[in-house]
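Dropping the structure in here first, questions after.
The other protein chains are all here in position, but one chain of the complex has been omitted.
Chain lettering (A, B and C) follows the sequence in which the chains are written, and residue indices restart at 1 in each chain.
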Amino acid sequence: MIEFIKVKKVYPNDVVALNNINVKINKGEFVFLVGQSGSGKSTFLKLILKEEDPTEGTIFVNGYEVSAMKRRDIPYLRRSIGVVFQDFRLLPDKTVYENVAFAMRITEALPKEIRRQVPMALGLVGLSRKANVFPNQLSGGEQQRVAVARAIVNNPSILIADEPTGNLDPETSWEIMKLLVDINNRGTTVVVATHEKSIVDSLKKRVICLDRGTIIRDQQKGTYENEGTHNKIYI
Amino acid sequence: MIEFIKVKKVYPNDVVALNNINVKINKGEFVFLVGQSGSGKSTFLKLILKEEDPTEGTIFVNGYEVSAMKRRDIPYLRRSIGVVFQDFRLLPDKTVYENVAFAMRITEALPKEIRRQVPMALGLVGLSRKANVFPNQLSGGEQQRVAVARAIVNNPSILIADEPTGNLDPETSWEIMKLLVDINNRGTTVVVATHEKSIVDSLKKRVICLDRGTIIRDQQKGTYENEGTHNKIYI
Amino acid sequence: MKVRTIKYIFNEGVKNVYKNRLMSLASISTITASLIIFGIFYLIIANINHNIMKLKEQPEMQVFCNPELDDMGVKLVQNALIRNSNIAEVTMVTKEEAFEKIKEMLDEDADLLEGLDSSFLPVSFIIKLKDIANSGEVVKELKKINGVDKVTYPQKTMEIISKFTNWIHVISIVLTAILLIISVFIISNTIKLTVFARRKEISIMKYIGATNWFIRWPFIVEGILIGFIGAAVSFVISGFFYNRIENRFTQELIQAGTDIITLLKFNEINLPMLVMFMFLGCTVGAFGSIISIRRYLKV
Partner (left out) sequence: MKVRTIKYIFNEGVKNVYKNRLMSLASISTITASLIIFGIFYLIIANINHNIMKLKEQPEMQVFCNPELDDMGVKLVQNALIRNSNIAEVTMVTKEEAFEKIKEMLDEDADLLEGLDSSFLPVSFIIKLKDIANSGEVVKELKKINGVDKVTYPQKTMEIISKFTNWIHVISIVLTAILLIISVFIISNTIKLTVFARRKEISIMKYIGATNWFIRWPFIVEGILIGFIGAAVSFVISGFFYNRIENRFTQELIQAGTDIITLLKFNEINLPMLVMFMFLGCTVGAFGSIISIRRYLKV
């Protein structure tokens, strides 16, 4: 469960990235976050992860009041969330396998579990054959898929994906999206920031549309662009 | 003019990224490079820039025999090519303005020229207002647009763009693509690796399709996917 | 923390030394270099102190007995001297020896003494003190002994040497402290730079949900290992060259036929040195890592 109450985010250089955001994402939902470049999607996701702190307002994630939690607790919040970062954030010194395994190691998972889960996750994103290479030996799309594998390997209760298919061809994009839908079907809350109009349009999931920092549309079974009706639905 | 003759690229870990590539891109052409994730698009572009050396074969770019040129001459080759890298490669210590200006400074351009060209390039990608911020204060799509601005600022004779719209919404993507077409219309050779099916399909430019390191299609006025006819055109 | 995590962390730390070998090499060699400097200082100071200790024993007091004292009386004086806890060495100068000395002093004019015999001269004792710092006191004590006529000693020289050795002591302690601080400083600076070069990885780990200690420990292991290697290398290098120099120098001194200056053997001082090197290398490696990482963990 994710809830934003009157959230405002102003970056130090006075850029207002988010303004008066009120939104509630229930457990088990699948949400697309859309909006122009620079509209605040990544900022929205960073706030969930406490990568950034809101300037105003309150944020609840998985029962934590994110905006007021102790530093000590942050790692546990983050572990419960699988994240595909827009800039991937793979560890350059670790192989693909170790990058994915790392998300489990920090939870002190059993080696047996790791040996079972990691190859499975790599298989799901189609990178079984690249397990032992380093990130800088991968193509852009392959790196992105490693990031996806790492995000799902722990069976997190929330999955956040920032532009997870930006470097992927349509076919692979579809596979990754289907993977996210699958995971959602097994009960995980999924929030995806994306620009893939065709995918958003055909999946008919909830769509939250940001424009210059405010939510201009929040639609169940929505589409990428506002449909002809011009009936903007505000919550 | 870009020409690949029997080019093969095997990475040190024995990954064959490109195999038997023969292709000629004439001055003033606009070429889309498409193909699945990991099919060798970026490698193709890296060979043009001499970021990687071919394992076999010969490559000519702008009259240089790239595969045999002196180290000393590499900077001059690269300056004649504007590049949007898949991973942006912005200088983190420089502002947006200085990042774009840097491409001109290395050519010892006149300050007057720099003061004219840089704001223009930033205007074209819609980032005039972000001139004085640092790359880590930009959204993913904004960073990508800075990379585009830097690639075009020198009026290069060749423009290479590796997934220049991966982090952009459809609208902004279209604007960037139109910008590339404009530049092409003014005589610049443009090679774009992309996954944007809709754009490729509607622009009707030459399309080179890679599949696991080989060219499986090279089509004038082509589309992203092979059209119903299944008439693959090999050169 | 589970055993498997401890194992993993230990492995990571060791592997990282190899993975970042360029940086590790730079750190190790900087640590080695600064410890060698520290070692040079330490060895020089140890040797100076050693020789100062010897110097302190050099200046002699001379205790003159009453010329009329009989052999029994002399014996008693001698015993009193030997029993005195401030005295390191007692050498008797008999009347005859004193006479010879005077003759020697007069050199060609020794014929002045013709017709005289040694009986008019007093028996005396040449005395070496354990510590010349309390020479004043000792003189007073000695003068109280029955049968002692007078006590001569180079007061000025003793005071100077005493002052001088105190100074050398202070200087050597201050210098060692300064060198220690500077070495710690250089080593921790180096560690800081290597951590800086990996700040992005640290933040990535943090974003994925690693706890601070999970991130820190491999760095600490790495820091200790690098410090350990640096300490070991510098110890071996210092020892090797010190031994060579010591041999050569000692030989020279033997040839020159002097024992004013002697050098310590390496094995007389290598233990405290090893302890200090290891302490400096490992502790600074570990704490340097902990401190340098801190700022990058705040994400």
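Following the convention adopted for this analysis, a contact is a pair of C-beta atoms (placed from the backbone, for glycine too) under 8 Å apart; a residue touches a chain by one contact, two chains touch by 3 or more.
Worth saying up front: this structure is predicted, and the values here are computed from it rather than measured.
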Among shown chains, those touching the left-out chain: B, C
The one of B:Tyr11, B:Phe102 or B:Trp174 in touch with the missing chain is B:Phe102
Which listed residue (C:Glu137, C:Glu252 or C:Glu268) would be found touching the missing chain in the intact complex? C:Glu252
Chain not shown: contacting residue from B:Ile5, B:Val23 or B:Leu49: B:Leu49
Write the list of chain B residues that the hidden chain touches. 49, 51, 71, 75-79, 81, 83, 85, 89-93, 102-103, 105-108, 110-111, 150
Across the whole complex, the chain not displayed is touched by chain C residues 22-23, 26, 29-30, 33-34, 36-37, 40, 102, 105-106, 109, 112-113, 116, 120-121, 156, 159-160, 163-164, 167, 175, 178-179, 182, 185-186, 189-190, 192-194, 196-197, 249, 252, 256-258, 260-261
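The criterion applied here is as follows: only the chains that are shown with their structure count from here on.
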Chain centroid nearest the full-protein CA centroid: A
Gap in Å, rounded to a whole number, between the CA centres of chain C and chain B: 68
Touching at least 2 other chains, the residues of chain B are none
Expected list for chain C, residues touching two or more other chains, is none
